[in-house]
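The complex is shown incomplete by one protein chain, all other protein chains being positioned as in the whole.
Presenting chain A:
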Amino acid sequence: MGALTPEVMARSLSQVLGFILAIALVLALLEGYVYLLFFRRPRSLLGAIFTRTVQGAMAAFLLLLVLRFLDRMGLIADLVAALGLAPLLAFPERAWAAWSAFSPMPWRLLLPFFLILALELLIYLTGEPRPSRLGLAYVLILPALIGISFLIVIPFLFEVRLAFSNMAMYTAQNPEFGLRYGVENFIKVFTGPVAKDATFFEVFGRTVLWTVINVFFHVTGGLILALLLNRPMRLRGLYRTILILPWAVPSTITAMAWRNEFDFRYGLFNILLRNAQQFFTDLAAQTQSLPLVYDLFAWLSQAVHPVPWRQDPTWAFISVVMTNVWLGIPFMMVVILGGLQSISQEYYEAAEIDGASKWQQFRHITLPLLRPVLVPATILGTVWTFNRFEVIYLVTQGGPQEKTDILVSSLYKAIFQFYRYGFSAAFALVIFFILLLWSIFYLRITKGLRGIYE
């Protein structure tokens, strides 16, 4: 049982600070390298030979390191075997082992750093300034380029490779790769169960339903609240603050809180339903003499009853949708409120003079002028809802019998409950293509690319 002690704090701080420092130092060296490449030109022939040799050696070494990293991740095993690169790729590690045996700890890391720094300084001193129009852009881009390649591009390529493998629980250490496995995986995505029982199309249909219902309620709810709030009145700030509370409170907490409220006996909703049922039963008992009224209350006391939120698939689905709607309305409200406030009041005054009704004003002024905010917000909201399975995971965990799973939560299950890695990679790629189609549509509609090409 761990308590927070000074030793724990010191250890974690040193680990993390070391990490940040390492990133910063490596970035600094790489930035220096790229800067010299663009902005310095050797002054003499001797300088040129020296500069280009050092730069070439550094580039080769960097390439070797990257290849070694890819190899260690198991990404280029075929290439390595085919070209007999294994001894070459082992070189950085052997060099490092030899170096570590030879030097004590802080110097082990610091000396290479200073060595490279000294070489770069030498290149700087033996060169003269060289004008470069775009050099600075690449110097500035470099950190992000490195970060994104390692965080997104390489994992994505890895995923594509995994999709063409038979990697699963028992073959996690030495999976086989091949086109055959890839075809098999993709066929299985569409024909077999994606998690335990549910099939792809069933889950996909539910995902679409989940997205449409959620976004519909997010936008209508947000629009109504924003319209109500968009007027001078008392307590406006207070209302606004309270209404964004569902967004502000950490969603892990609210999702777990809602989960409790769906308990059959002690959850809020069933307590309310039970009380309502009691209320109607009492009323029915008191109005026995009035025929029609009695029938109504008797019917109500039958119709209103506590609901098995956890056991019944439909009610379970309703419960996750309710939770997610509650969580998502504030964001839309705030976005729409921002849009409403940028609509000039003069339009409404002019419309009022012309005798337009409130509905006509809404229909012909508010909605069209809100469009630039509403359309991208809706489409982005769609993607977020499509992707967000946190609520499902925390409230129902996809149950009962996977009847509340959406695509992304099935994917999560396929990976971390059933350990079907190769299959899951193919599944993830299928989801990727669905979203890709949708985002192309998004970019067409909102002309989101306009700003890029200008």
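As a working rule, a contact is a pair of C-beta atoms (placed from the backbone, for glycine too) under 8 Å apart; a residue touches a chain by one contact, two chains touch by 3 or more; residues count from 1.
Operating definition for what follows: contacts and distances are computed from a predicted model.
You can't see one chain of this complex, but its UniProt record names it "Maltose transport system permease protein MalG", from the set "Solute:Na+ symporter, SSS family protein", "Molybdopterin-dependent oxidoreductase", "Maltose transport system permease protein MalG" or "L-serine dehydratase". Checked against the full complex, the candidates A:Phe102, A:Tyr170 or A:Tyr266 give a single residue touching the omitted chain, namely A:Tyr266. Checked against the full complex, the one of A:Thr254, A:Ser301 or A:Thr396 touching the unshown chain is A:Thr254. Across the entire complex, the residue among A:Gln55, A:Thr171, A:Thr199 or A:Asn230 in touch with the chain not shown is A:Asn230. Listed here are the chain A residues that touch the chain not shown: 1-4, 8-9, 12-13, 15-16, 19-20, 23-24, 27, 35, 39, 72-74, 124, 129, 131, 133-134, 136-148, 151-152, 154-156, 158-159, 162, 225, 228-233, 235, 239, 241-254, 256-258, 260-261, 265-266, 268, 271, 274, 326, 330, 334-335, 338, 341-342, 345, 348-349, 372-373, 376-377, 380, 383, 386-390, 393-394, 408, 411-412, 415-416, 421, 424-425, 428, 431-432, 435-436, 438-439, 442-443, 446, 448-449, 451-453.
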